[in-house]
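For this depiction, one protein chain was excluded, whereas all remaining protein chains were kept in their positions.
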Amino acid sequence: MTAASKPAAPEATPTTTYREALRAGLRDAMLADDRVFLMGEDVGAYGGSFGVSRGLLKEFGPLRIRDTPLSESGFVGAGIGAAIGGMRPVVEVMTVNFSLLALDQIVNTAATLSHMSNGQFSVPVVIRMTTGAGRQLAAQHSHSLEGWYAHVPGLKVVTPATVEDARGIIPAALADPNPVLIFEHGSLYTDSAVLPADPAPISLTGAATRRSGSDVTLVTFGGSLPRVLEAAEFLSQTGVSAEVLDLRCLRPLDEDAILASVRRTHRAVIVDEAWRSGAFAAEVAARIAERAFYDLDAPVERIGSVEVPIPYAKALEDAALPTVERIVTAALRTVGRHE
Amino acid sequence: MTAASKPAAPEATPTTTYREALRAGLRDAMLADDRVFLMGEDVGAYGGSFGVSRGLLKEFGPLRIRDTPLSESGFVGAGIGAAIGGMRPVVEVMTVNFSLLALDQIVNTAATLSHMSNGQFSVPVVIRMTTGAGRQLAAQHSHSLEGWYAHVPGLKVVTPATVEDARGIIPAALADPNPVLIFEHGSLYTDSAVLPADPAPISLTGAATRRSGSDVTLVTFGGSLPRVLEAAEFLSQTGVSAEVLDLRCLRPLDEDAILASVRRTHRAVIVDEAWRSGAFAAEVAARIAERAFYDLDAPVERIGSVEVPIPYAKALEDAALPTVERIVTAALRTVGRHE
Amino acid sequence: MTVTDDARQRLRSMLLTRRFEERCAELYSASKIRGFLHLSIGQEAVSTGAVRALTADDAIVATYREHGHALARGVPAETLMAEMYGRAEGCCGGRGGSMHLFDASRRFYGGNAIVAAGLPLAVGLAMADQAQGRPNVTACFFGEGAMAEGEFHEAMNLAALWKLPVLFLCENNGYAMGTALARSESETDLCLKASAYEVPAWPVDGMDVEAVEASVAHAALAVREGGGPHFLELRTYRFRAHSMYDPDLYRSKQEIADWKLRDPLITYPQQLEARGMEADDLQVLEREVKAELDAAVEFAEGGTPAPVGELLRHVYAEAS
Partner (left out) sequence: MTVTDDARQRLRSMLLTRRFEERCAELYSASKIRGFLHLSIGQEAVSTGAVRALTADDAIVATYREHGHALARGVPAETLMAEMYGRAEGCCGGRGGSMHLFDASRRFYGGNAIVAAGLPLAVGLAMADQAQGRPNVTACFFGEGAMAEGEFHEAMNLAALWKLPVLFLCENNGYAMGTALARSESETDLCLKASAYEVPAWPVDGMDVEAVEASVAHAALAVREGGGPHFLELRTYRFRAHSMYDPDLYRSKQEIADWKLRDPLITYPQQLEARGMEADDLQVLEREVKAELDAAVEFAEGGTPAPVGELLRHVYAEAS
């Protein structure tokens, strides 16, 4: 059968969800390297608390899809140890809220071991967790703490915001010899896109321009990207051309990309779902103010969560989180339009 | 005996160390209110790992100076519970490095309970810990994480930098009905000063101008204050008049004081011993850049630690930490003098 | 009815819990309730029996699966339902939702969404009672899954070391989300873990409300009289999924069916009928409970949305 005589390729281009994309990436990695395994609470029999690993227990068995007891410090530490011992663990910590229980292992062991041992050890562990608010889960289940992790030298911190990035992120993280933390925003799992059958590898680090513009740069990452794109679209209808920069990776930070964009647009709004004071957005704002000071036509704006424990009631939660409206208003302020 | 006939007051004005000042404040509070007690690892028989509570076990007994097992999450949580139950606990967490083990209790319980219960509960717990580097204690014992705590609504975060503040801080913290975290920089314990016999109460919050100046504002807090004052002194000799602002309290932040000073000096350098990216200094820099943008004559400068796990060897550690020289150079840069 | 008032109260309390949670499930499907919703259906004998055995001055610390404990404690169904609706009239003004029910006036220290995080808190509440010479017990509920967390061990040790009046009440329903106990603990005899701290411990049939009440009363008395902390393993089962998100793939239908034979809302009425309860007395209770819940739902429906203007209130305690 020649190419010409081949029947038309079936036009059903199946869409992939963010959740499925993560699963496909993990599965690829597990098929390619038998040192890779997944470990975490309810990743196996339950199917993953956000469904990422559903079906994988059956395919890979309980040693490679390993359910753990409720022992965050214990099993994250075990993942770090297994990495040092030559494995390539992917540790799922259900949510960032529970990761506080494992923070010592991440900060004091995973992040320090390479430097402290003068390079004798590396720690190729991948730690995934859900982050963010927006689903009425209230004060103890709505944190956005990826900025804390991004403060720690020795860690790499990524925040996949698109289905494409979700597809490539686990293999990319496993290919890196350092501890990589993947933050998956809870609101993204059901996002979907059409992916090529054999997607190209992605780079772990480096920002991505998600929309080009010339009047103001909207800098964001993770779960805030959809809202920021919406704001940019809205802005374009009011005649403001907004560039949207998705940081993708908070450590190492792609400062060059940020500065290059701001030097063109002369204005910046940073959107970060964390509480405003001390959020990662502050770092981005401070860098712009330091390194692009003479290029700025307006003060850098930051949009973050209102500084309250995130409440349950929908109207209260909505009032606490960044909204399209707040982003738009801030962007308009930078171009001198105050409504 | 009239005033005139009184013999000259004895000239021995005994100096008080920072360590002793903390102890005296704690002792006052314990004498004044029997709901106050101290709890932590080795606060009793050992005398406190930094000697703050030495002698108090004898005076107050083991129920009010309570040694705990190595169980940071357990006893910090117990302190929170005791506070809710009507006590006024002072919990000593030896160092900020170990506080990671108790972070969940602090972030998810202490900080949330008042808001989440709609004001039914308050959490009048005081949590003290040593912070900072500079004593060659290497990567796991040299963190400066007070900025993380300052990110969390519901907490108050103070960083006494002087002997006077050390003297007043525990009573001031206990008088506040909220969870207050006190960060004591390890290098300050041996600082000393002459204190009045009956020192006045201090305010928990609010920045303090430690030196007035007109060319540049040096903003700092905690253990960096002595170095910053040294830098200011040096600068004055080169003809630069530096104002030194000690934040004292990171949450709530005295933004007005920062802005007022910068609006006068038009230049700012923030000094914070934490790793540079994502340090609390970023928040201060971002606020200045936002709120005093049109008053700035130069980009805001930040001096923090180099982004490496803090190493043991003295020369390496010194190279990683903020130095007087780095502060001076940055300040000179803001006034256009590049050496 | 010839059975005792106590028996009737027990049955009514369990019934109220069951029907309350059934309503919640419906209201969740109708999107009236959101966030996480964890039902204790099947476990009512534990919450009812245990809470009944406490005094009004005792403190209660519970988990995210705490509707039954709150109801048994006497928190009105109206304010609970209003909370589930995110109403200003809710027991937390709509800020907490299902996982964070608090009632200071009843020493109900709530709802905690971090597994095992309530245990250190309970230790501290007991410290406060002990230090102030109050003869109270702090009853701390948690699931068997929580026993793998370090906090469980730290709290047990502190309570035992300091002989604090804490009553540790483990609701062993066999699963932590989808993880069966044997896949979570190397040693599944949970009482042994308490023994490793010299804490008296015994298992209790958690499907038998009178057994629970008697055991908790017995243990609470020992704790109150200075016997130090005690630990009970209350063996029970949840009939529903872990939460409204759980596809419930990890256990067999047969296992659920077997446990349902021991449903306290079937067995306890049977027992009481055998003791002489009138056949239609259960119907009377059902009607009472239905009326109470109808009123609660109506109250919640008619409640005020939590006011956005007050978002910033109570982040810090208001000066007293």
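Note that the chains take the letters A, B and C in the order they are written out, and that residue 1 is the start of every chain.
Definition applied: a residue touches a chain if its C-beta (ideal position, glycine included) is under 8 Å from a C-beta of that chain, and two chains touch if they have at least 3 such contacts.
Quick caveat: nothing in here was measured; it's all calculated off a predicted structure.
Peer 1: If the full complex is used, which shown chains touch the chain that is missing here?
Peer 2: Spelled out, the missing chain touches these shown chains: A, B, C.
Peer 1: Which listed residue, A:44, A:77 or A:304, touches the chain dropped from view?
Peer 2: Counting the whole complex, the residue in contact with the absent chain is A:77.
Peer 1: By the contact definition given up top, give the residues of subunit B that touch the hidden chain.
Peer 2: 41-42, 44-47, 49, 67, 69-74, 97-98, 101, 135-141, 306-309, 311-316, 319-320
Peer 1: In the full complex, which residues of subunit C touch the absent chain?
Peer 2: The list for subunit C reads 148-154, 157, 160-161, 183-187, 192-193, 195-199.
Peer 1: Name every residue on subunit A in touch with the hidden partner chain.
Peer 2: 35, 37, 63, 68-69, 71, 73-87, 89, 104-105, 108-109, 114-124, 153-154, 156, 177-178
In the analysis below, only the chains that are shown with their structure count from here on.
Peer 1: How are the chains arranged in terms of who touches whom: line, ring, star, complete or other?
Peer 2: complete
Peer 1: Which chain has its C-alpha centroid farthest away from the centroid of subunit A?
Peer 2: Most remote chain from subunit A, centroid-wise, comes out as C.
Peer 1: Determine the centre-to-centre distance between subunit B and subunit C, using the mean Cα coordinates as centres, and give it in whole Å.
Peer 2: Each chain reduced to its C-alpha mean, subunit B and subunit C end up 41 Å apart.
Peer 1: Using mean C-alpha positions as chain centres, tell me how far subunit A is from subunit B in Å, no decimals.
Peer 2: Taking the average C-alpha coordinate of subunit A and of subunit B, the gap between them is 33 Å.
Peer 1: Using mean CA coordinates as chain centres, what's the subunit A-subunit C distance in Å?
Peer 2: The answer is 36 Å.
Peer 1: Would you give the residues of subunit A that are in contact with at least 2 other chains, written as numbers and ranges?
Peer 2: 73, 97-98, 101, 138-140, 307-309, 311
Peer 1: Pull out every residue in subunit C that's touching 2 or more other chains.
Peer 2: Residues 95-96, 100, 112-114, 150, 315 of subunit C each touch two or more of the other chains.
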